[in-house]
Structures are given as C-alpha cells and as structure tokens.
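With one protein chain removed, the remaining protein chains of the complex are shown where they sit.
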Amino acid sequence: MRLAASLAFAAAALFGTAAQAQVNVKIGVMNDMSSLYADITGRGSVTAAKMAVEDFNPAAHGMKVEIISADHQNKPDIGANIARQWYDVDGVDVIVDVPTSSVALAITDIAREKNKVFLVSGAASSDLTGPKCSPNTVHWTYDTWMLAHGTGASLVKTGGDTWFFLTADYAFGHALERDTAAVVTAAGGKVLGTVKHPLNTQDFSSFLLQAQSSKAKIIGLANAGGDTINAIKQGAEFGITAGGQQFAGLLVFVTDVNALGLKTSQGLVLTETWYWDMNDANRVWTKRWQAEHAGKLPSMVHAGAYAETLHYLKAVAALKSAADGKAVVAQMKALPTDDSLFGKGYIRADGRKVHPAYLLQVKKPEESKYPGDVYTVRATIPAEEAFRPIKDGNCPMVTN
Amino acid sequence: MATLAAAAPVRRETEWSVAVAGAALVVFLSAAPFVLYPVFVMKALCFALFACAFNLLIGYVGLVSFGHALYFGWASYLAAYSAKVWGLPPELAILCGTATGAVLGLIAGVVAIRRQGIYFAMITLALAQMMYLVALRAPMTGGEDGIQGVPRGRLLGVFDLNNEMTMYAFVAVVVLAAFFLIYRIINSPFGEVLKAIRENEQRAISLGYKTDDYKLVAFVLSATLAGLAGSLKALVFQLASLTDAHWTMSGEVVLMTLVGGLGTIFGPIVGAFFIVAMENYLAQVGQWVLVIQGAVFVICVLSFRRGIVGELAARLRVRL
Partner (left out) sequence: MLLMFEIFGVPSQALFGQLLLGLINGSFYALLSLGLAVIFGMLNIINFSHGAQYMMGAFAAFILLRNVGIGYWPALIIVPIVVGATGVVIERLFLRRLQKLDHLYGLILTFGLALIIEGLFRNYYGSSGQPYGVPESLQGGRNLGFMFLPNYRAWVIAFSLFVCIGTWYGIERTRLGSYLRAATENPALVRAFGINVPRMVTLTYGFGVGLAGLAGVMAAPIYNVSPQMGSDIIIVVFAVVVIGGMGSIMGAIITGFALGIVEGLTKVFFPEASNTVIFMIMIIVLLIRPAGLFGRSA
C-alpha cells in the first residue's frame, strides 16, 4: 500500500514538473530612440514594458521574460532589418511599439511571414487594421481614423463648424486632412480652404496668413512633430488665437505641448486615449514610470506599450507557450483586456483594440496648478464610437 | 589642387596582391552565409557595390559626388515598382532599376560635369535633394511608406529567390561580377585616361583628350552601378523607401569609401562591411549613432585618410 502511494506520489511529482516546464518569452521593444519621436516613445516605452513584466510576475506563472530594445531611426529598412534579425536569429517572440507607420507596415508583413507577434502602440496608420490587417498583429493606443473623428466630429458639435487646413504635403498629411475633412462635412461643418506646406517647414508665417484671412473658426493642423510645433508657435506670434480662431492639432502628444509651453499652446484642442492626470491609477503608474524618467511625462504610447505587453503575457500564460504567433494573438482577442491604465476592453477580430478616446484642451497658464497639469478633458468619446466600425475597414480577415 | 586619393602607384609586379585579395574575398563570401546572418551579408554586399561605384568617381576620376543617393534610391524605387506593380521577373526588374540609374546619371552628369570641385559637389547635392523632395510626394514611390512587399520572384523562371540561400548566391555572384567589371575598367586604357584627368586635367586636355566626355562616361558608369546596387537592395529587403534617396545616404557612401580607403580596389568593400556592421551593432545602442558616425568621419579625415585598406596597402607596399 505504502509502495503504491509513494509510486503514485513520485509519478505525480514527475508529471507535475513536466507540466511546469518553463516558458521563455523574449520581447523586443523597437522604436525611435534618437530623433523625432524619442520623447513620445523611445526609452519610455522600454520602461513601460518592463513595468508590465513586473506587474505580470513571470515567476508566478512559471515563465521567464527577457526584454531587449533597438532604435529603428524611423527608417523602414532599418526597422525591417532589425525585425528579421530578431525573429530569425535572436529568438524574439514579439515586437512591441514601433512608431512611424512606414516601419510598422513593413514589420507587420514580416511578423506574419515568420508567425510571430507584432504589438503596435506608436504607429498611426489605420491601414494596420484595414487592408493590411494580419492575424499576427494587434493595434493598440490610437490610429488616424480615431484622431480625425475624435477631433473633427467633437469640434463641429461644439460650434467649430468652419475649418481651414494646414497640411503637410505628403501621404500622411493628405490622409489626415482627407479623413478629417470628411468627418467635418458629415457632421455639418464646412471646409473653407486648405494649404499644403512642404514637410519640415521652418517658417509658417505665409501659410498662417492665409489661414487667418480665411476667417475659419478652426485651423486644422494636418501635420505632426516639428511642423505642428512650429505652426502653433508662430500662430501665437501672429495673434491667431487672440483673433478668435482656434487650432486643432490632429496629431499632438503631451510631449509636444510641453515643448511649446502653455503660454503658446493654450486653447489647442486635440484627441488622445490616455492622459496621466485623469485618475488616480494613472497618477500612480506615472510616478512609478517617472522613477526612470525624471521630469518627463509619459505619453499615451507609453501607456499602450505597458497595456499590450501585459495582455500579451496573460495570453501566453493561458496557452503556456509563445511559439505560435497566430495562436497567441487569437488568445489575446479571446481574453477580455483589463489593466489599470485603459480599464476593461477587448481586441476586435481585425486586431484593433478598442477603448474610449478623450477630447482634450490645453489649459491656460493660470489654470495649471502644477507641472504636467496641461489638459482639461472636454469630452469623452465612448469606445464603440471612437474607432472605425469593423465593417468599413476592408480588412481581408473580416470580409472573408 | 592636391589630389584626394593617396593611391599607391601602379606596379605590374604587384598585381598578385590584388589576385590574392580577390581570392580571399571569394572564399569569404562562399563561407559567410553559413557563419553570419545571410541578410546582413547581402546588405553589406549591396552597399559594397554602391561604395565601389562611388569610388570609381572619387578615387579614380577625382570627382566628389554628394548626391549619389539619387541613383541608388531611384533605381531601388523603379526595381521595386516594376517587380510589384508591373509584375516583372527579378532579372528584368533589376535591369529596369539599373537602367534608371544610367538615365539619371546621364542627365545629372550633363548638368554637373562642366563644373569642378565644390561646385560639382554642390550641384550633385542639389539635384539629389530635389529628387528626394519629388520622391516624397510622388504617388509612385509611396512617400513615407515606401514600396513594401516587393516580390522576389523566380530568377529566370527557375531559381526561387524566396529561398534565402538562393537569393544570397544570386546577389554574391552579381556583385562579384560587378567588382570584376570595375577592376577591368580601372585597368583599361580608359581607366588610365581617367587617372590622368585626376592627376592633372589641364595636361590631359593639352594632350588632346576630350576630358569632359571621359568624365561623363565615368559618371554614367558610376551611376549605373549605383543603380544596380539599389535594385539588388530593393529585392533583398523587398522594400524601397525614402531613406535610400535622402542626402544622408549620400553621406553614408562617402563614409564607407573613406573608411575603407579612397582610390583602392577593395577599400569600399571593406568600408561597407565595416559601416554596416557598426550600424547593426549601434541599433541596439540607439542614441549614439549620429555621434559615433560623426566621430568616425572626423578621425578618418584627421589621421586615417588612407582608410583601412589604404593603410594596409601602404604598410605592405602592395596595391590593394
């Protein structure tokens, strides 16, 4: 009797350890560490991913997680090169973040080819869940459709019904202008005019002059980064907001607002999906994040990197393996999402993570009580309305 | 005007050094894909060809082009476009890209050749910058996104280039053939005239050579080979992007040639491998890329003008 029991015990122990074979996961955070988007993504996303791993507690799930990072310098060929090397040679299971849509579009194909996982937080192109959707990709944080609709529709509803566009003359700028113009017209507004400026323009004075003389209530900035900052800065100089017109930033991050300073950017209206000061959970997380980045503010991209990494690890834990990229992503879609930053939500069949969006306005300097207190929340756009309806996306996975 | 390249004088009896180095290169390339990551070696090979094409102009004719990215970038666009949208098989797509390099080289050359030195460099820079701005907005190039998902296809209908090793073999063979072509050009009577022009153009003219014609031919050859490099790269990475047409790419090829050794045969190859490896490594380190590249430029110009291969050749007193 005792022999049988001890044999049974031994057998159970053996089986037990076999079932608890360790799952190793390697996460690669790839983004812009040295130029335009370094503050929006950069090392901050690596910190965010590390925090996600800590909160997940791999040891408790019998997993071991390693994080590496690289700088793609906003160049698709460098990004593609790193992705290939990571997936093929370095054993990376999932690539996280990747701002700059051209790089993200290249990597989404590679991830599919190698059956690995690609979690996007930084890139904006809504094609990632549209014509280029993939069973290996999840698009978190934001996209161009959400930006256009968030800012466009909400502003028209609150009285900003005449628009003038300042558009960066390249594909992204055109797309942003086209999408927003469509929303504005559909919501009952009018587009009074548009002017296209070359990418990386130093001096906006002549374009601003044209915007001023159009007398449109809203001047939509269909550009990003340095162009947006320059336009707003020079707009303040020419008294645009003093004259009653309002700027709408179609792609603006909290780091850009910081760079401008409240005096220059006050009144600017924009849409983001996460703001550090919106609730206590966000504030607590931000304080933790700031331990490694003193004096800086986390952007919504950082928050997205945290949330998607956390959710990915949960999915891997449920499957007990990270090897099959498609399966992991399918699991991520099956599991509802829940984290301290974005709350409860889910990932759609086309890879789009849905969550509410917020129409934000930059505070006046007098209204700001402490450093980092830059936004007032003007409106909340519920998750169902914030992102493009799945049937409109032309995603081959869905239309089949 | 002091010449740019401190090339060792030609001595027939030291041709063995070139043969040995050439053989070493072939052996290295045959073994490389089994030891190193094949995509890395293919990338380095494409850039090596690009640098050799550039070196033809700067090392042997004495013309500094600051706009070589024009041919490299636009050839890669045409090759990618013809493979993806027109559905051409790889050999024709590459031909298409290379021809683009040639045509652009002819146009740019006609405009730029009349001027020397700084003016020549500035014109090439300006032309490249203009075409970059065109690439930014032209629908064909896909702008910021570039042309993605370029199919590699089947070479001559037989060899499936999606197989990494097959692709590698193809790239290695083409690039080696191009190196050999450049070597033959340099050592031909035509090449001798080019070197004469570099040393003393006035004297060459007084001897009756139409130097402008020679310079133009060299320019077009250089642009064509740069185009070949760009086309190969488009197929290797299955991607053609703005980076390839930006002026920093023109700067990179200057860096590779400088580090490897201006005016040497194998210098650009070594320089290309070195720089590509360095950037690969630096991608992990991220922020210091610009600073390190700048430092390499400064160090090379101040105390390492002969470049890696140049120094080696001078020490061993052979021609490399």
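Order as written gives the chain letters A and B; numbering starts at 1 within each chain.
Note that a contact is a pair of C-beta atoms (placed from the backbone, for glycine too) under 8 Å apart; a residue touches a chain by one contact, two chains touch by 3 or more.
All values reported here derive from a predicted model rather than from experimental measurement.
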Visible chains in contact with the missing one: A, B
Residue among B:L125, B:A204 or B:I265 touching the omitted chain: B:L125
Which of A:N258, A:T271 or A:T309 contacts the chain that the document leaves out: A:N258
Absent-chain contact - pick from B:L36, B:L133, B:A196 or B:A314: B:L133
Which of B:A32, B:A51 or B:V64 contacts the chain that the document leaves out: B:V64
Options A:Q202, A:N279, A:T376 or A:T399, residue touching the unrepresented chain: A:Q202
For chain A, residues in touch with the removed chain: 34-39, 42, 169, 195-198, 200-203, 205-207, 209-210, 212-213, 226, 229-230, 233-234, 237-239, 255-256, 258-261, 263-264
Contact set of chain B toward the excluded chain (per top definition): 1-4, 64, 111, 114-115, 117-119, 121-123, 125-127, 129-130, 133-134, 137, 247, 251, 254, 258, 287-298, 301-302, 305
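Note that in this section only the chains that are shown with their structure count from here on.
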Inter-chain centre distance, chain A versus chain B - centres from mean C-alpha coordinates, in Å: 38
List of chain A residues in touch with chain B within their complex: 33-34, 38, 68-73, 75-78, 80-82, 84-85, 88-89, 100-102, 105-106, 109, 125, 169-172, 198-199
Contact set on chain B toward chain A in their complex: 37, 39-40, 43, 133, 136-137, 142-146, 148-149, 233, 237, 239, 241, 243-244, 279-280, 283-287, 289-290
